[in-house]
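Worksheet: one structure, shown below.
Of the protein chains in this complex, one is absent; all others appear in place.
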Amino acid sequence: MTRRYSNSFLSILVIILGFLAVYLISGVRPDIILKSIVISAFGSVYGLSETLTKSIPLVLCGLGLSLSFKASIWNIGAEGQLLMGAVGATWVVLYLMPNAPRLILILAMFLMGAILGGIWALITAILKVKFNLNEIIVSLMMNYIAIEFVNYLVYGPWKSPYEWGFPYSTKFPLSAQLSRISDTRIHYPTLILAIILAISLYIVLNKTKLGYEIRVIGDNIEAARYAGLDIPKIVLVVLLLSGGLAGLAGVGEVAGIHHRLRVASGISPGYGYTAVIVAWLGRLNPLLIILVSFLFGGLLVGGDAIQVSLGLPGATINFVNGLILIFVLVQSVSKARISYVRKRKK
Amino acid sequence: MEKILQMKGITKRFGNIVANDKIDFELNRGEIHGLLGENGAGKTTLMNILYGLYLPDEGEIYINGTKVDIKSPHDAIEFGISMVHQNFKLIQSHTVVENVALGLRDTRFFYPTRLIEKKIKNFSQKYNFKIDPNTPVWQLSAGEKQRVEIIKAFCRDAKIFILDEPTTMLTPNETRELFRLLRLLKEEGISIILITHKLDEVIEVCDRVTVLRGGKKVDTVEIGKVDKEELTRMMFGQDIVLKGRDRYMGNFGEDLALEVKDLTVLNDKGLVAVKGVSFDIHRGEILGIAGVSGNGQKELIEAITGLRKAIKGSIKILGEDVTNMGVKEILNRRVAHIPEERVRMGIVPSMSLEENAILKSYDKSPFSNGLMLDHGIISGYAKELISKYGISALDEKVPAGTLSGGNIQKLILARELSVSPILIIASHPTQGLDVRSTRQIHELLLRKKEEGCAILLVSEDLQELINLSDRIAVMFNGSIKGIMDIDRVNIEEIGALMVGV
Partner (left out) sequence: MNAILEVLKATIPAGTPLLLGALGEIYVERSGILNLGVEGIMIMGAVSAFGVTAITGNVWLGVILSALIGGGMSLIHAFNSITLKANQTLSGLALTMLGLGLSGLIGKRYIGMPLPNKIYNLPILGLKDIPLLGPVLFDQDPIVYISYILAFVFWFFLFNTRFGLELRSVGESPDVADSAGIDVFRIQYLAVFIGGIMAGLGGAYLSVFYAPAWIEGMTAGMGWIVLAITIFSLWRPERAVVGSYLFGGIRVLQYKLQPFGISPNILNMLPFIFTILVLMLASKEISRKKISAPSSLGIPYFREKIT
C-alpha cells in the first residue's frame, strides 16, 4: 500500500514541480495552460478532429517502436523513418508513376513509404548486427540525416518552380490526395490502416511464432541463443517492420495533409519522439497505444493552441512530454525497487 | 579462550523461507572454526549477515564483548571482519594491486597503489608464494585469485577471516597450500571461519566446528572429540551410507551416440580453450567429465551444442558429422542441453511457464503451424509436464522467473527430456539445489540412460560423477586426461589428473 502511495506521490511531485517551473519562467498560470490545452484539443468538434488527425502518425510510429522495444531494440529513429516514408510517397507521386490511376497510386505510395522507412531502420539494424553499434545513437543520427535529406530535397532538386520560392515540392495531383472526413483533416484511409495494423500487431506479438521469438529475444537474449533462434534475422525483420510502420505515418502526412513534401519540421513536429512516450505509456500493447496516441494527439493540438493564445514557444510541449515520460518512468518502477529504496532509508 | 565474536539468536527470513532460525555462534581468538552444513543449511546467509550484506530480522552481534550494529560491509571491515566469497569479489579488468587497494580504506588519495605494491611483495615473501602485483586478475588461476582475496583481508588488518567454500574451485595441491597458509595465519592470532560442506576438510584443518541443518544450529563441537560418522549424523540428521549405486550395465549396443575427434575450440578471448580433445559416448552410457571449472568444459559443451565454432576436429552424432552446425540443426538431431547457468540461459524469466516449456520446439508441430502458435495445445502440454515432472507452480501461466531454483531446473529438464533425446549434455545439473531436487534429477538422468540415452555429464561434484557415471574423464587445461571405467576409478588419480600431473 505504502509503495503505491510513495510512487504516486513522486509522480505527482514531478508534475507539480514541472508546472511550477513553467509558471516561474513564463508567468502563465499552469491551470490556464492546462485548461487551454484541454479545451483546444477536446472541447470542440474541430479540436477533436485535429486531435484525431495528429494521433494517426502517433499510432503508426508508436506501433513500430513498440515492436522494437518489445525485442529490447532501442530504436529511437521513428522520426527519420517517418520522414523517409514521406520522401517515398512523394517520389512515387511526382517522379515514378505520376499518371497511375488513383487506387494504384495510393497503394504504391504506402508501399514505397513503408519500404523507404523500413530500409532506413534496416541501416540501423545492419550496423547493430554486423558491427555491434549502439542502436540508440545510430538511429538518432539517422534521424538527423533524414531531416537534412528532406530539407535538401525541398530546397534543391525537388523544389517546385511554381511555389514562389518556398521550399515545397510540387503539389500532389488530386489522385494522390487521401480522402478526408467531410471538412476535417482526418485522412481516414490512414486511420483505418493504423487501426487494422494495431490489431494485426497485437495478434503477431501474442499469437504467432514471430511474436514469440521477439518476446524471447526481448527478455533473455542468452536463452534465445541457447534455443537456437536466428537472432540477427529477427533483429533485421523487427527493425524493417518497425521502420515500415513509421514510414506509413510519413505517407499519411504528405498524402493526407500537406499534399506535398516540405521541410522536415513542417511535416513532423516530432511525432517520432513523442511516439517513444506513446509506446511506453501504452505498455508496448498495440491496442493501448491507440488510446494513448489520442491523448498525445490532443497534447500536440493543445501545444499549438498555447503557442497562439498564450504566446508560449512550441518547445513547451517538449517539456510537457519530458515530464510525462518521467512520470511514466516513476510509475513503472517495480515493487522490489521501491521496497529497496525504503529499506535503504531506514 | 578469548571470545572474539558472538552472534546471538540470529534470525533471517526471505519471504516465507526462514534461512536462519535463532542461531547462536561463537568464535575464539586464533582458531579455525568450521561452519558445516549441506547446501541451503543457512551457512552463507549467516555469514552474509556477519559481513553486513544482509540485515538480520532478529538477533545481536558482539565483537570483543561489545554489541555492534553491522549495516554494511563497510561496517564489517571497520570491525576487522573480512570475507573471501565463493565467487571471488575481484574486478577482472583491474590488476592485483588495484584490487587490493580497493579493499583498503586508508590508502593515500594520490597514487593509492604505490605503497601496497610493497606490502604485497612482503606478504608473499613472508608466506612463501609468488604473485605479481601488476597482473590483471583475469589472467590468474583460481588459487591465485583466492590468494589475492586473502592478501586483501590481511592488508586490512582483519582479525576475523570468513572463507566461503574456499576449496570448491581449487585443485588438491592448491587446497593443501591454502590450508598451510590458514594455519600460519592462525598462529598470528587471526580467527578463521571456514564455511564448507566437506567433512574431510573440517577434520583436517579446523579446531572446532558448528553444524547447521535446515537453517537451525545443531551444535558446536571440538574436532578432537567427534568422528566423521557423528558429524555426518549432525549434518544430515540420520545415518546415511555412502555406498555405490546399483549400477545398470545394460547393453549399450554398438551405436556411438557421440564421437568427438581432435576437437579444438577458442574461448571468448580468442585463446585455445579446448585442445585436440577426443572421446565417444555409447547409447545408454554416462560419461562424466571431472575437473575444475574454467578448464575448457564450457567451451567443449558450447562446441557440441552448436553455440561455438570449432576451429579443428570433428563432432559426430549417431555417425553423422555435425561439426559447426547451428544450434537448431543440432537440436533437431535430438540433443538435449541442460545449461550451466540455468536462469541466465535456460529460461525466459518474464514469459510464462508454458511458453518456456516450448522454447526449443515452439516452431514445430503441434505447437506451431509455421505461422501461428496454438496456445490450447501448448497449455495442455505444459500441464502434462508439470504433473509428470512434479514441478510445483501455481499454474502453467505463472512467469518462469518466479519459480524456485529446483523447479526451474525441473522445468528445463522436462523441456529437454521430452524431445526423447539421443544425447543429453548436462552441465552442473544439480549445482546449488537442495538434496531432494538433486536426488530427483539424478533419478531422471539414470532413467534416461536406461532408456538408451547417451549422457555427457559435466560436474565439479566428484561424488555426483562417481554415483552416476559409467566412465569418468578429467579435463585439465583444455585437454582430456585419461578416461577410466568407473570400476577402476580412484579418487587420488582423478585428483592428480585435475592438477595436470
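For clarity, chains are labelled A and B in written order, and residue numbers in each chain start from 1.
Note that a contact is a pair of C-beta atoms (placed from the backbone, for glycine too) under 8 Å apart; a residue touches a chain by one contact, two chains touch by 3 or more.
Everything numeric here is computed off the predicted structure, so don't read it as measured data.
Participant: Touching the left-out chain: which of A:12, A:192 or A:329?
Facilitator: Looking across A:12, A:192 or A:329, the contact with the absent chain belongs to A:329.
Participant: For the chain left out of this view, which of A:136, A:195 or A:236 touches it?
Facilitator: A:136
Participant: Under the stated touch rule, tell me which residues of subunit A contact the chain that is not displayed.
Facilitator: Counting over the whole complex, subunit A touches the hidden chain at residues 10, 21-22, 25-26, 74, 76, 127, 131-134, 136-138, 140-142, 144-145, 148-149, 151-152, 155-156, 273, 276, 280, 312-323, 325-326, 328-330, 332-333, 336-338, 340-341, 343.
Participant: In the full complex, which residues of subunit B touch the absent chain?
Facilitator: Residues touching the hidden chain, for subunit B, are 14-15, 51, 53-54, 72-74, 76-78, 83, 85, 89-94, 98, 101-103, 105, 107-113, 268-270, 405.
The rule is simple: only the chains that are shown with their structure count from here on.
Participant: Can you compute the centre-to-centre distance for subunit A and subunit B, using the mean CA position of each chain? Integer Å is fine.
Facilitator: Measuring from centre to centre gives 48 Å for this pair.
Participant: Under the definition above, what is the set of subunit B residues touching subunit A in their complex?
Facilitator: Residue positions touching the partner: 55, 306-307, 326-328, 330-331, 337, 339, 344-351, 355, 359-360, 362-363, 368, 370-373, 375.
Participant: Quick check: in the complex, which residue numbers of subunit A touch subunit B?
Facilitator: Within the complex, subunit A touches subunit B at residues 207-209, 211-213, 215-216, 219-220, 222-228, 230, 343.
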